[in-house]
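Notes follow the structure.
For this depiction, one protein chain was excluded, whereas all remaining protein chains were kept in their positions.
So, chain A:
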Amino acid sequence: MKANIKQVRSVNKKFNIFTSLRTNPTPPDPSPYAPLGNTTYAIKDNFATRKEPTTCSSKMLEPYISPFDATVVTLLDQSGSSCIGKTNMDEFAMGNSTIFGHFGPTLNPVYGQAQDLVESYNETQFFTKDTVSKDDGEVITSELAHDDNHPHRSSHSYITAKLYDNAFERISQDQRIVGGSSGGSAAAVALDLVDFSIGSDTGGSVRLPACYTNIYGFKPTYGRISRWGLVAYSQSLDTVGIMSKDLNTLWKVFTSLDLSDPKDPSCLSESTRESIAIERLNSKKNVGKKFKVGIPVEYQLEELGANVKSSWKMLLTKLQESKLIEVYPVSVPSIKHALPTYYTLCTAEASSNLSRYDGIRYGYRVKEDECNTEVEPEFITTRNSGFGAEVRRRIILGNYALSSYGYDSHFMKATGVRGMLIDQFNRIFRDRNCLVHKKHFQSTAGVDMLIVPTTVSEPPSIVDFSQMDTVKSYMNDVCTIPMSLAGLPTISIPYGGDSMGFQLVGQHGQDYKVLEFARLVEAAIAK
(Lines give C-alpha, C1' and ligand atoms only; values in the text may rest on other atoms or scores of the structure.)
Protein backbone atom coordinates (compact mmCIF):
# COMPACT_ATOMS: atom_id res chain seq x y z
CA MET A 1 0.00 0.00 0.00
CA LYS A 2 0.96 3.64 -0.33
CA ALA A 3 1.58 5.55 2.86
CA ASN A 4 -1.39 7.72 3.76
CA ILE A 5 0.26 10.22 6.08
CA LYS A 6 -2.91 12.05 6.91
CA GLN A 7 -4.73 8.90 7.96
CA VAL A 8 -1.77 7.59 9.93
CA ARG A 9 -1.53 10.82 11.92
CA SER A 10 -5.22 10.87 12.56
CA VAL A 11 -5.44 7.24 13.74
CA ASN A 12 -2.28 7.61 15.80
CA LYS A 13 -3.95 10.40 17.79
CA LYS A 14 -6.26 7.84 19.36
CA PHE A 15 -3.99 4.88 19.86
CA ASN A 16 -0.53 6.51 20.27
CA ILE A 17 1.28 3.92 18.18
CA PHE A 18 4.39 5.77 17.04
CA THR A 19 7.30 7.28 18.92
CA SER A 20 8.15 9.15 15.74
CA LEU A 21 6.68 9.39 12.23
CA ARG A 22 8.65 10.36 9.16
CA THR A 23 7.38 13.69 7.86
CA ASN A 24 7.64 12.61 4.24
CA PRO A 25 8.24 8.88 4.01
CA THR A 26 9.89 8.28 0.67
CA PRO A 27 10.07 4.83 -0.87
CA PRO A 28 13.57 3.67 -1.78
CA ASP A 29 14.55 3.88 -5.45
CA PRO A 30 11.84 1.89 -7.19
CA SER A 31 13.05 -1.30 -8.83
CA PRO A 32 10.55 -3.39 -10.73
CA TYR A 33 12.16 -6.50 -9.26
CA ALA A 34 12.16 -5.37 -5.61
CA PRO A 35 10.24 -8.11 -3.77
CA LEU A 36 8.67 -5.63 -1.36
CA GLY A 37 8.14 -2.74 -3.79
CA ASN A 38 5.09 -0.61 -3.03
CA THR A 39 4.89 -1.82 0.54
CA THR A 40 5.15 0.20 3.74
CA TYR A 41 6.26 -0.84 7.16
CA ALA A 42 6.73 0.40 10.72
CA ILE A 43 9.65 -0.62 12.89
CA LYS A 44 9.96 -0.94 16.64
CA ASP A 45 11.91 1.87 18.22
CA ASN A 46 14.70 -0.39 19.45
CA PHE A 47 16.10 -0.77 15.92
CA ALA A 48 18.82 1.71 15.03
CA THR A 49 17.91 4.09 12.20
CA ARG A 50 19.73 7.14 10.94
CA LYS A 51 16.69 9.22 10.02
CA GLU A 52 15.12 9.68 13.46
CA PRO A 53 15.91 8.98 17.12
CA THR A 54 16.16 5.42 18.43
CA THR A 55 14.62 5.76 21.86
CA CYS A 56 13.64 2.27 23.08
CA SER A 57 10.70 4.26 24.56
CA SER A 58 13.06 5.38 27.31
CA LYS A 59 13.93 8.79 28.64
CA MET A 60 17.49 7.45 28.65
CA LEU A 61 17.66 7.43 24.85
CA GLU A 62 15.11 10.14 24.05
CA PRO A 63 17.61 12.37 22.23
CA TYR A 64 19.72 9.58 20.73
CA ILE A 65 20.15 9.37 16.96
CA SER A 66 22.09 6.38 15.68
CA PRO A 67 24.94 6.94 13.20
CA PHE A 68 24.09 3.69 11.39
CA ASP A 69 21.10 1.65 10.25
CA ALA A 70 20.23 -1.78 11.58
CA THR A 71 20.89 -4.58 9.08
CA VAL A 72 17.12 -5.22 8.97
CA VAL A 73 16.52 -1.61 7.92
CA THR A 74 19.18 -1.78 5.21
CA LEU A 75 17.77 -5.05 3.85
CA LEU A 76 14.18 -3.78 3.78
CA ASP A 77 15.40 -0.68 2.00
CA GLN A 78 17.08 -2.88 -0.60
CA SER A 79 13.87 -4.88 -0.96
CA GLY A 80 11.95 -1.73 -1.82
CA SER A 81 9.83 -1.28 1.28
CA SER A 82 9.17 2.17 2.73
CA CYS A 83 9.39 2.88 6.45
CA ILE A 84 6.78 5.32 7.76
CA GLY A 85 7.90 5.55 11.38
CA LYS A 86 9.03 3.92 14.57
CA THR A 87 6.69 2.25 16.98
CA ASN A 88 6.08 2.49 20.69
CA MET A 89 7.17 -0.33 22.99
CA ASP A 90 7.75 -1.26 26.58
CA GLU A 91 10.89 0.51 27.74
CA PHE A 92 13.92 -1.40 26.43
CA ALA A 93 11.48 -4.19 25.42
CA MET A 94 10.96 -5.10 29.08
CA GLY A 95 7.28 -5.82 29.52
CA ASN A 96 4.21 -7.21 27.84
CA SER A 97 1.77 -4.29 27.78
CA THR A 98 3.26 -1.22 26.00
CA ILE A 99 1.67 0.90 28.73
CA PHE A 100 4.41 2.39 30.88
CA GLY A 101 6.99 3.60 28.38
CA HIS A 102 8.33 7.13 28.37
CA PHE A 103 6.00 8.10 25.49
CA GLY A 104 2.77 6.91 27.10
CA PRO A 105 0.55 3.89 26.45
CA THR A 106 -0.29 2.37 23.09
CA LEU A 107 -3.93 1.25 23.02
CA ASN A 108 -5.39 -1.90 21.53
CA PRO A 109 -7.24 -1.25 18.22
CA VAL A 110 -9.41 -4.33 18.79
CA TYR A 111 -11.21 -2.49 21.57
CA GLY A 112 -13.12 0.77 21.43
CA GLN A 113 -11.46 4.08 22.12
CA ALA A 114 -13.43 7.31 22.10
CA GLN A 115 -11.03 10.16 22.81
CA ASP A 116 -7.65 11.16 21.41
CA LEU A 117 -4.57 10.63 23.56
CA VAL A 118 -2.41 12.81 21.33
CA GLU A 119 -2.95 16.55 21.65
CA SER A 120 -0.62 17.71 18.91
CA TYR A 121 2.44 16.89 16.79
CA ASN A 122 5.87 18.52 16.82
CA GLU A 123 8.14 18.46 13.83
CA THR A 124 11.90 18.19 14.27
CA GLN A 125 14.50 18.62 11.58
CA PHE A 126 18.17 17.67 11.67
CA PHE A 127 21.05 17.32 9.28
CA THR A 128 23.66 14.68 8.74
CA LYS A 129 26.88 14.41 6.83
CA ASP A 130 27.05 10.88 5.47
CA THR A 131 29.99 8.69 4.57
CA VAL A 132 29.87 5.46 2.66
CA SER A 133 32.01 2.57 3.86
CA LYS A 134 34.43 1.31 1.23
CA ASP A 135 34.14 -2.24 2.56
CA ASP A 136 30.44 -2.92 2.26
CA GLY A 137 28.76 0.26 1.08
CA GLU A 138 27.19 0.91 4.48
CA VAL A 139 26.14 4.51 5.01
CA ILE A 140 27.29 6.02 8.30
CA THR A 141 26.45 9.41 9.77
CA SER A 142 29.79 11.06 10.34
CA GLU A 143 28.39 14.39 11.56
CA LEU A 144 25.06 15.36 13.02
CA ALA A 145 23.70 18.87 13.46
CA HIS A 146 20.40 20.57 14.21
CA ASP A 147 21.12 23.61 12.07
CA ASP A 148 22.16 23.56 8.46
CA ASN A 149 25.31 25.52 7.75
CA HIS A 150 26.75 23.11 5.29
CA PRO A 151 25.64 22.58 1.70
CA HIS A 152 26.48 18.86 1.55
CA ARG A 153 24.39 17.70 4.45
CA SER A 154 21.30 15.60 4.04
CA SER A 155 18.21 16.76 5.84
CA HIS A 156 15.88 14.57 7.91
CA SER A 157 12.55 15.40 9.43
CA TYR A 158 10.23 13.55 11.79
CA ILE A 159 7.21 14.32 13.92
CA THR A 160 6.57 13.29 17.48
CA ALA A 161 3.32 13.22 19.40
CA LYS A 162 2.57 15.36 22.43
CA LEU A 163 0.10 13.60 24.66
CA TYR A 164 -2.63 15.27 26.69
CA ASP A 165 -1.60 15.73 30.29
CA ASN A 166 -4.53 13.60 31.33
CA ALA A 167 -3.93 10.95 28.66
CA PHE A 168 -4.49 8.05 31.05
CA GLU A 169 -7.91 9.46 32.05
CA ARG A 170 -8.86 9.62 28.37
CA ILE A 171 -8.58 5.86 27.91
CA SER A 172 -11.98 4.26 27.37
CA GLN A 173 -13.29 1.78 29.93
CA ASP A 174 -13.43 -1.03 27.33
CA GLN A 175 -9.75 -0.70 26.50
CA ARG A 176 -7.46 -3.66 27.09
CA ILE A 177 -3.70 -3.83 26.88
CA VAL A 178 -2.28 -4.21 23.39
CA GLY A 179 0.42 -6.53 24.68
CA GLY A 180 4.11 -6.04 24.39
CA SER A 181 6.71 -5.28 24.15
CA SER A 182 6.18 -4.70 20.40
CA GLY A 183 2.70 -3.19 21.04
CA GLY A 184 3.08 -0.29 18.62
CA SER A 185 4.19 -2.55 15.77
CA ALA A 186 1.15 -4.81 16.33
CA ALA A 187 -1.30 -1.89 16.49
CA ALA A 188 0.08 -0.34 13.28
CA VAL A 189 -0.61 -3.58 11.40
CA ALA A 190 -3.97 -4.17 13.09
CA LEU A 191 -5.13 -0.71 11.97
CA ASP A 192 -3.90 -1.28 8.37
CA LEU A 193 -1.51 1.66 8.61
CA VAL A 194 1.26 -0.48 7.09
CA ASP A 195 1.59 -3.78 5.22
CA PHE A 196 3.80 -5.28 7.88
CA SER A 197 5.88 -4.27 10.84
CA ILE A 198 9.12 -5.30 12.48
CA GLY A 199 9.31 -6.08 16.18
CA SER A 200 11.71 -7.81 18.51
CA ASP A 201 10.81 -10.97 20.37
CA THR A 202 12.83 -11.88 23.45
CA GLY A 203 10.24 -13.83 25.42
CA GLY A 204 7.10 -13.36 23.32
CA SER A 205 7.20 -9.64 22.51
CA VAL A 206 6.03 -10.17 18.91
CA ARG A 207 3.69 -13.14 19.43
CA LEU A 208 1.79 -11.75 22.41
CA PRO A 209 0.76 -8.38 20.91
CA ALA A 210 0.06 -10.10 17.57
CA CYS A 211 -2.31 -12.44 19.41
CA TYR A 212 -3.97 -9.55 21.30
CA THR A 213 -4.55 -7.64 18.03
CA ASN A 214 -5.71 -10.59 15.84
CA ILE A 215 -2.75 -10.62 13.43
CA TYR A 216 0.12 -12.93 12.51
CA GLY A 217 3.30 -12.61 14.53
CA PHE A 218 6.35 -14.62 13.51
CA LYS A 219 9.41 -15.20 15.68
CA PRO A 220 12.00 -16.96 13.51
CA THR A 221 14.72 -19.32 14.77
CA TYR A 222 17.22 -17.52 16.98
CA GLY A 223 20.00 -16.26 14.70
CA ARG A 224 18.00 -16.41 11.44
CA ILE A 225 17.76 -12.63 11.09
CA SER A 226 20.66 -10.36 11.96
CA ARG A 227 20.35 -8.49 15.25
CA TRP A 228 22.90 -5.86 14.17
CA GLY A 229 21.37 -2.56 15.14
CA LEU A 230 18.75 -4.09 17.44
CA VAL A 231 19.43 -2.56 20.85
CA ALA A 232 20.47 -5.48 23.05
CA TYR A 233 18.14 -6.43 25.89
CA SER A 234 19.02 -10.09 26.39
CA GLN A 235 21.14 -11.06 23.42
CA SER A 236 20.98 -14.82 23.85
CA LEU A 237 17.18 -14.58 23.49
CA ASP A 238 16.59 -11.50 21.32
CA THR A 239 15.17 -12.21 17.87
CA VAL A 240 13.82 -10.05 15.08
CA GLY A 241 10.10 -10.75 14.52
CA ILE A 242 7.68 -9.91 11.71
CA MET A 243 4.01 -8.98 12.03
CA SER A 244 1.40 -8.83 9.29
CA LYS A 245 -2.18 -9.62 8.48
CA ASP A 246 -1.09 -11.35 5.29
CA LEU A 247 0.96 -14.56 5.38
CA ASN A 248 2.32 -14.02 1.85
CA THR A 249 3.70 -10.62 2.80
CA LEU A 250 5.14 -12.06 5.99
CA TRP A 251 6.82 -14.84 4.00
CA LYS A 252 8.33 -12.35 1.53
CA VAL A 253 9.64 -10.15 4.33
CA PHE A 254 11.17 -13.16 6.07
CA THR A 255 12.85 -14.25 2.83
CA SER A 256 14.33 -10.74 2.40
CA LEU A 257 15.77 -10.79 5.91
CA ASP A 258 16.86 -14.44 6.12
CA LEU A 259 20.57 -13.77 5.49
CA SER A 260 23.82 -14.23 7.36
CA ASP A 261 25.54 -11.11 8.65
CA PRO A 262 29.19 -10.84 9.67
CA LYS A 263 28.24 -7.95 11.96
CA ASP A 264 26.19 -10.26 14.18
CA PRO A 265 28.27 -13.14 15.53
CA SER A 266 25.17 -15.03 16.67
CA CYS A 267 23.59 -14.83 13.22
CA LEU A 268 23.59 -18.30 11.63
CA SER A 269 26.58 -18.79 9.36
CA GLU A 270 26.40 -19.51 5.63
CA SER A 271 27.45 -23.11 6.23
CA THR A 272 24.72 -23.71 8.82
CA ARG A 273 22.20 -22.14 6.47
CA GLU A 274 23.35 -24.40 3.66
CA SER A 275 22.92 -27.44 5.89
CA ILE A 276 19.26 -26.53 6.49
CA ALA A 277 18.51 -25.11 3.05
CA ILE A 278 16.93 -28.40 2.02
CA GLU A 279 14.21 -27.79 4.59
CA ARG A 280 12.92 -24.96 2.43
CA LEU A 281 12.45 -27.24 -0.56
CA ASN A 282 10.95 -29.94 1.60
CA SER A 283 8.34 -27.53 2.92
CA LYS A 284 6.53 -27.84 -0.42
CA LYS A 285 6.72 -31.61 -0.28
CA ASN A 286 4.82 -31.57 2.98
CA VAL A 287 1.72 -30.45 1.15
CA GLY A 288 -0.78 -33.29 1.05
CA LYS A 289 0.96 -35.18 3.82
CA LYS A 290 -0.32 -35.24 7.34
CA PHE A 291 1.71 -33.22 9.82
CA LYS A 292 2.36 -34.93 13.12
CA VAL A 293 1.40 -32.38 15.73
CA GLY A 294 2.55 -32.68 19.33
CA ILE A 295 0.58 -31.28 22.26
CA PRO A 296 2.90 -30.83 25.25
CA VAL A 297 1.08 -31.92 28.41
CA GLU A 298 2.88 -29.14 30.27
CA TYR A 299 0.63 -26.62 28.49
CA GLN A 300 -2.41 -27.92 30.41
CA LEU A 301 -1.97 -24.95 32.69
CA GLU A 302 -4.20 -24.15 35.64
CA GLU A 303 -4.42 -20.55 34.45
CA LEU A 304 -5.65 -21.58 30.99
CA GLY A 305 -9.01 -19.87 30.38
CA ALA A 306 -12.04 -22.02 29.46
CA ASN A 307 -12.50 -20.25 26.11
CA VAL A 308 -8.85 -20.69 25.18
CA LYS A 309 -9.11 -24.38 26.04
CA SER A 310 -12.23 -24.89 23.94
CA SER A 311 -10.82 -22.93 20.98
CA TRP A 312 -7.62 -24.98 21.13
CA LYS A 313 -9.66 -28.18 21.00
CA MET A 314 -11.78 -26.77 18.18
CA LEU A 315 -8.73 -25.82 16.15
CA LEU A 316 -7.16 -29.25 16.53
CA THR A 317 -10.42 -30.99 15.64
CA LYS A 318 -10.84 -28.82 12.59
CA LEU A 319 -7.31 -29.52 11.36
CA GLN A 320 -7.78 -33.25 11.97
CA GLU A 321 -11.01 -33.21 10.02
CA SER A 322 -9.23 -31.43 7.16
CA LYS A 323 -6.81 -34.39 7.17
CA LEU A 324 -3.96 -31.92 7.74
CA ILE A 325 -2.71 -33.21 11.06
CA GLU A 326 -2.43 -36.15 13.41
CA VAL A 327 -2.28 -35.27 17.09
CA TYR A 328 0.11 -36.82 19.61
CA PRO A 329 0.59 -36.00 23.27
CA VAL A 330 4.22 -35.17 24.05
CA SER A 331 6.06 -34.11 27.17
CA VAL A 332 8.72 -31.45 27.64
CA PRO A 333 9.08 -31.53 31.43
CA SER A 334 11.37 -28.48 31.73
CA ILE A 335 8.60 -26.22 30.37
CA LYS A 336 7.37 -26.15 33.98
CA HIS A 337 10.53 -24.28 34.95
CA ALA A 338 10.69 -22.05 31.87
CA LEU A 339 9.27 -18.88 33.42
CA PRO A 340 11.74 -18.51 36.35
CA THR A 341 14.57 -19.69 34.08
CA TYR A 342 13.72 -17.01 31.55
CA TYR A 343 13.44 -14.19 34.09
CA THR A 344 16.77 -15.19 35.65
CA LEU A 345 18.65 -15.24 32.33
CA CYS A 346 17.09 -12.22 30.65
CA THR A 347 17.50 -9.96 33.68
CA ALA A 348 21.13 -11.08 34.09
CA GLU A 349 21.94 -10.25 30.49
CA ALA A 350 19.93 -7.03 30.69
CA SER A 351 21.80 -5.81 33.76
CA SER A 352 25.04 -6.25 31.85
CA ASN A 353 23.76 -4.76 28.60
CA LEU A 354 22.17 -1.72 30.19
CA SER A 355 25.24 -0.79 32.20
CA ARG A 356 26.38 1.14 29.11
CA TYR A 357 23.70 3.79 29.74
CA ASP A 358 25.69 5.92 32.15
CA GLY A 359 24.97 9.36 30.74
CA ILE A 360 28.41 9.55 29.21
CA ARG A 361 28.09 7.61 25.99
CA TYR A 362 24.46 7.74 24.89
CA GLY A 363 21.45 9.97 25.10
CA TYR A 364 20.21 11.44 28.34
CA ARG A 365 22.29 12.86 31.16
CA VAL A 366 21.10 14.85 34.17
CA LYS A 367 22.10 18.46 34.35
CA GLU A 368 24.89 19.12 36.78
CA ASP A 369 22.68 21.16 39.12
CA GLU A 370 20.25 18.23 39.41
CA CYS A 371 22.95 16.10 40.91
CA ASN A 372 25.14 16.35 43.96
CA THR A 373 28.49 15.92 42.23
CA GLU A 374 30.22 15.95 45.61
CA VAL A 375 28.66 12.54 46.26
CA GLU A 376 28.78 10.98 42.81
CA PRO A 377 29.64 11.85 39.21
CA GLU A 378 26.22 12.14 37.56
CA PHE A 379 25.62 8.52 36.60
CA ILE A 380 23.61 7.30 39.61
CA THR A 381 21.20 10.21 39.26
CA THR A 382 21.19 9.80 35.48
CA ARG A 383 20.29 6.12 35.71
CA ASN A 384 17.73 6.67 38.47
CA SER A 385 15.81 9.28 36.53
CA GLY A 386 16.56 7.97 33.03
CA PHE A 387 15.22 4.43 33.54
CA GLY A 388 11.62 3.56 34.35
CA ALA A 389 10.57 1.38 37.28
CA GLU A 390 10.44 -1.95 35.41
CA VAL A 391 13.86 -1.45 33.84
CA ARG A 392 15.37 -0.60 37.23
CA ARG A 393 13.69 -3.65 38.73
CA ARG A 394 15.13 -5.98 36.10
CA ILE A 395 18.61 -4.49 36.39
CA ILE A 396 18.52 -5.15 40.13
CA LEU A 397 17.20 -8.70 39.63
CA GLY A 398 19.90 -9.36 37.05
CA ASN A 399 22.61 -8.03 39.31
CA TYR A 400 21.43 -10.44 41.96
CA ALA A 401 21.55 -13.39 39.56
CA LEU A 402 25.13 -12.49 38.58
CA SER A 403 26.40 -11.63 42.05
CA SER A 404 28.82 -13.93 43.84
CA TYR A 405 25.98 -15.16 46.12
CA GLY A 406 23.41 -15.69 43.35
CA TYR A 407 25.59 -16.83 40.48
CA ASP A 408 25.63 -20.60 41.02
CA SER A 409 22.21 -20.86 42.62
CA HIS A 410 20.49 -18.71 40.01
CA PHE A 411 22.38 -17.89 36.85
CA MET A 412 24.21 -21.18 36.37
CA LYS A 413 21.21 -23.20 37.42
CA ALA A 414 18.99 -21.37 34.92
CA THR A 415 21.60 -21.94 32.21
CA GLY A 416 21.47 -25.64 33.05
CA VAL A 417 17.68 -25.79 32.88
CA ARG A 418 17.80 -24.05 29.52
CA GLY A 419 20.12 -26.74 28.22
CA MET A 420 17.79 -29.46 29.49
CA LEU A 421 14.82 -27.78 27.84
CA ILE A 422 16.58 -27.63 24.46
CA ASP A 423 17.54 -31.27 24.82
CA GLN A 424 13.97 -32.26 25.60
CA PHE A 425 12.65 -30.35 22.58
CA ASN A 426 15.26 -32.15 20.43
CA ARG A 427 13.86 -35.45 21.67
CA ILE A 428 10.28 -34.82 20.53
CA PHE A 429 10.94 -33.31 17.09
CA ARG A 430 11.37 -35.39 13.98
CA ASP A 431 13.71 -32.81 12.45
CA ARG A 432 17.25 -32.26 13.58
CA ASN A 433 18.15 -29.14 15.52
CA CYS A 434 20.43 -27.40 13.02
CA LEU A 435 22.99 -26.69 15.75
CA VAL A 436 23.08 -30.28 17.00
CA HIS A 437 24.64 -33.10 15.01
CA LYS A 438 22.92 -35.96 16.76
CA LYS A 439 19.37 -36.79 15.78
CA HIS A 440 17.07 -38.56 18.17
CA PHE A 441 14.71 -40.25 15.77
CA GLN A 442 14.61 -41.97 12.44
CA SER A 443 12.94 -39.72 9.92
CA THR A 444 9.53 -41.29 10.50
CA ALA A 445 9.33 -40.84 14.26
CA GLY A 446 8.89 -37.62 16.23
CA VAL A 447 6.52 -34.74 15.64
CA ASP A 448 6.70 -32.02 12.96
CA MET A 449 4.96 -29.26 14.83
CA LEU A 450 3.56 -28.20 18.15
CA ILE A 451 0.31 -26.29 18.45
CA VAL A 452 -0.13 -24.44 21.73
CA PRO A 453 -1.97 -21.28 22.86
CA THR A 454 -0.17 -17.91 22.68
CA THR A 455 -1.77 -16.67 25.89
CA VAL A 456 -3.72 -18.22 28.75
CA SER A 457 -6.54 -15.70 28.58
CA GLU A 458 -7.78 -12.50 26.96
CA PRO A 459 -5.79 -9.32 27.62
CA PRO A 460 -6.48 -7.67 30.98
CA SER A 461 -8.06 -4.22 30.99
CA ILE A 462 -5.61 -1.36 31.31
CA VAL A 463 -6.97 -0.51 34.76
CA ASP A 464 -6.59 -4.10 35.98
CA PHE A 465 -3.13 -4.37 34.50
CA SER A 466 -1.99 -1.15 36.16
CA GLN A 467 -2.91 -2.56 39.55
CA MET A 468 -1.56 -6.03 38.86
CA ASP A 469 1.28 -7.45 40.92
CA THR A 470 4.48 -7.38 38.82
CA VAL A 471 5.25 -11.07 39.20
CA LYS A 472 1.69 -11.93 38.20
CA SER A 473 2.08 -9.81 35.08
CA TYR A 474 5.11 -11.95 34.16
CA MET A 475 2.63 -14.87 33.95
CA ASN A 476 1.34 -13.47 30.64
CA ASP A 477 4.56 -14.73 29.09
CA VAL A 478 4.20 -18.32 30.25
CA CYS A 479 3.09 -19.71 26.87
CA THR A 480 5.68 -17.94 24.70
CA ILE A 481 8.84 -18.30 26.80
CA PRO A 482 9.74 -21.98 26.21
CA MET A 483 10.27 -21.34 22.46
CA SER A 484 12.39 -18.29 23.23
CA LEU A 485 14.64 -20.27 25.57
CA ALA A 486 15.07 -22.97 22.91
CA GLY A 487 15.26 -20.51 19.97
CA LEU A 488 12.47 -22.30 18.08
CA PRO A 489 10.68 -20.77 15.06
CA THR A 490 7.13 -19.95 16.10
CA ILE A 491 4.25 -18.14 14.50
CA SER A 492 1.22 -16.90 16.40
CA ILE A 493 -1.94 -17.16 14.27
CA PRO A 494 -5.24 -15.49 15.15
CA TYR A 495 -7.95 -18.02 15.94
CA GLY A 496 -10.90 -18.36 18.29
CA GLY A 497 -12.14 -14.79 18.47
CA ASP A 498 -10.79 -11.42 19.54
CA SER A 499 -7.34 -11.41 21.14
CA MET A 500 -6.95 -15.12 20.92
CA GLY A 501 -4.15 -16.87 19.09
CA PHE A 502 -2.24 -20.12 18.81
CA GLN A 503 1.42 -20.80 18.22
CA LEU A 504 2.65 -23.15 15.53
CA VAL A 505 6.10 -24.27 16.64
CA GLY A 506 8.76 -26.04 14.58
CA GLN A 507 12.19 -27.48 15.35
CA HIS A 508 15.17 -25.10 15.47
CA GLY A 509 15.92 -24.04 11.86
CA GLN A 510 12.58 -25.23 10.41
CA ASP A 511 11.27 -21.71 9.71
CA TYR A 512 9.97 -22.47 6.21
CA LYS A 513 8.18 -25.55 7.43
CA VAL A 514 6.46 -23.42 10.07
CA LEU A 515 5.45 -20.82 7.48
CA GLU A 516 4.21 -23.48 5.05
CA PHE A 517 2.24 -25.14 7.81
CA ALA A 518 0.73 -21.76 8.76
CA ARG A 519 -0.49 -21.36 5.15
CA LEU A 520 -2.11 -24.80 5.20
CA VAL A 521 -3.71 -24.08 8.57
CA GLU A 522 -5.00 -20.75 7.30
CA ALA A 523 -6.58 -22.50 4.32
CA ALA A 524 -8.10 -25.22 6.49
CA ILE A 525 -9.59 -22.72 8.92
CA ALA A 526 -11.13 -20.70 6.06
CA LYS A 527 -13.04 -23.73 4.80
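Quick note on the criterion: contacts are C-beta pairs under 8 Å (C-beta built on N, C-alpha and C of every residue); 3 or more make two chains touch, one makes a residue touch a chain; residues count from 1.
Going forward, contacts and distances are computed from a predicted model.
Undergrad: Any idea which of "Asn/Gln amidotransferase domain-containing protein", "LSM complex subunit LSM5", "Polynucleotide 5'-hydroxyl-kinase GRC3" or "Anaphase-promoting complex subunit 4 WD40 domain-containing protein" UniProt assigns to the chain that's been left out?
TA: "Asn/Gln amidotransferase domain-containing protein"
Undergrad: Which of these, A:T98, A:S351 or A:T454, touches the one chain of the complex that we don't see?
TA: Touching the chain that is not displayed is residue A:S351.
Undergrad: Which one touches the absent chain: A:N4, A:Q78, A:N399 or A:S473?
TA: A:N399
Undergrad: Where the complex has a chain not shown, which of A:N4, A:Q78 or A:S236 is the residue touching it?
TA: Residue touching the absent chain, from the options given: A:S236.
Undergrad: Using the document's contact rule, name the residues of chain A that touch the chain not shown here.
TA: 235-236, 265-266, 348-349, 351-352, 399, 402-404, 411
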